[in-house]
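Removed: one protein chain of the complex. Kept in place: all other protein chains.
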Amino acid sequence: MSTVVTVVASIGPLAHLAGAGLLGVVSRVDFATFWACAVIVVVGAVGVVVSRNPVHAALMLVMTLFAVAVLFIEQHANFLAAVQVIVYAGAIVVLFLFVIMFLGVDRDEDVNQEPLRGQRILAPVLVVLGLAGVLVLGIGAHWAVGAPSVVGPARGQPGGDVAALGRAVFTVYLFPFEITAGLLVIAVVGAVVLARRPPTAGQDELSVGVPGDQVAGSDGGTAAGTAGEETPAGTDAHATDATGQPGPAGDVGVSPELAGSSEPQPVPQPEPHEVAP
Amino acid sequence: MSVPASWYLALSAVVFSIGALGVLVRRNVLVMFMCVELMLNAANLALVTFARQLNDIGGEALVFFVLVVAAAEVVVGLGIVVAIFRRRRGTTADDLHLMKG
Partner (left out) sequence: MNLLPSLAGMAAAVTGHLALPHIDYLSILPIMIMLGGAVAIIGWSSLLRRPLDVTWVTSLTVLTATAALTMSLFQWYSVLHSGAHTHIDGAVVMDGFSVLVSVLVTCATFVSAVVGDSWLRREDVRGPEYHVLMLVSASGAMTMGVANDLIVVFLGLEILSIALYVLAAFNPRRAESGEAALKYFVLGAFSSAVFVYGIALVYGATGTSNLPQIADFLARNVALHDGLLLAGLALLLVGFGFKIAAVPFHLWTPDVYQGSPTPVTGFMAAVAKAGGFAALLRVFVSSFHLLRADWQPPVWVLACITLVLGAVVALLQQDIKRMLAYSSINHAGFILLGLQAATARGVEASLYYLFVYSFMVIGTFGVISVVAGRGDRDHGLETYRGLASRQPWLAGALVVLLLAQAGVPFTTGFVAKLEVVTAAVHGGSTALAVVAMVTAAIAAFFYLRVGVLMYTPAQNGTGEDGDMAAALGGAAPSSDDPVLVGVGEAGSITVGALGSAPPVPAGAAFGIALCVVVTVVFGIWPQPLTAFAHHATLVLAP
């Protein structure tokens, strides 16, 4: 504990923020919880940014999300902590992991490749400047200076924070609550649109100029396409694609897209590391 | 006496900055999305902290809506990624070279 305190003291502005007198008053349990979670949150966040493997990044994200949930409980937002665990860690990150596995991209990324020259240097500088700006502005201000309890008090209500939140959502925030229906409509319709099979090359003039080894693939694609609907066969073809099986079925989707690009360019041969499962 | 709100807010600013940095420097689209989630979480943490500080349930209600938006956004974003890359192994932004710029 004493080491933690020295760490805190060495972070001058924060200690100053807290007020030297407060440190003695903060209960030890709260104090320990906050710092443990803060360390986990920051380590997890840094881990998301620096890990080369997307799976590791997702797991680091889970770590951060759990620690943030603990911080929510620490601040008496029990319902939100539960939602954080259920929705974020339970649904969103699982979706991430599912997509990573589905695409078969759980391989290391070459972090040293840099598409935009100077971005690697410029971005941290900008972010650090922004962070410093926020901290300085915030330290200059008293952090929360707003009018208290505009919507309603959060504590000391019958039913706890769940009841208070429910009341707020169905009174002051009734319209935002209803309009989230629009968001869900989009999520459903968008997922349907995006999951639809693209039209196959055989139906289009785009297949003109594609090398001969594509013919077998485009025939297969047309056969799947003439079934008219989302046949299981078509879905299976994509599933095998995604698992990294080389073959004509794997090429058919790539070449029409690239052949249809605005810039004339040769049909790229798959690179060795892409073919290898 | 619990931990002062300013500590939470400083933590949230740090996490937000790490997330923003990640979006700017990483090339893997999935990791970029995760960094966006970090930024949204930092905003949520700030909102909850303000709600506690001001003893106002409004801040917590805002978190509720941000969660819904994050979920819908991830569904559509990952849908786009799957639609593009299910036949092109590798989800780095470097693969996006058809248009200049």
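For reference, chains read A and B in written order, and residue numbers begin at 1 within each chain.
Note that a residue touches a chain if its C-beta (ideal position, glycine included) is under 8 Å from a C-beta of that chain, and two chains touch if they have at least 3 such contacts.
This structure is a prediction, so every number in the text was calculated from the model and none was measured.
The omitted chain makes contact with subunit B at the following residues, 9, 16, 19-20, 23, 29, 32-33, 36, 39-40, 42-43, 46-47, 49-50, 53-54, 56, 58-59, 61-62, 65-66, 69, 72-73, 76-77, 79-81, 83-84, 93, 96, 98-99, 101.
Interface residues of subunit A with the unshown chain, by the touch rule above, are 133-134, 136-148, 150-151, 167, 170-176, 179-183, 185-187, 189-190, 192-194, 196-199, 203-206, 256-258, 260-262.
We adopt the following convention: only the chains that are shown with their structure count from here on.
Distance from the subunit A centre to the subunit B centre is 6 Å, each centre being the mean of its Cα atoms. The residues of subunit A lying in touch with subunit B in their complex are 14, 17-19, 22, 25-27, 30-31, 34, 38, 41-42, 45-46, 48-49, 51, 54, 57-58, 61, 64-65, 68, 71-72, 74-77, 79-80, 83-84, 87-88, 91-92, 95-96, 99-100, 102-105, 109, 111, 113, 115, 119-120, 123-124, 126-128, 130-131, 134-135, 138-139, 143-144, 146-155, 161, 164-165, 167-169, 172-173, 176-177, 180, 183-184, 186-187, 190-191, 194-195, 238, 241-242, 244, 250, 253-254, 258, 261-263, 274. Looking at the complex, you find that subunit B touches subunit A at residues 1-11, 13-22, 24-28, 30-31, 33-35, 37-38, 41, 44-45, 48-61, 63-65, 67-72, 74-76, 78-83, 85-94, 98-99.
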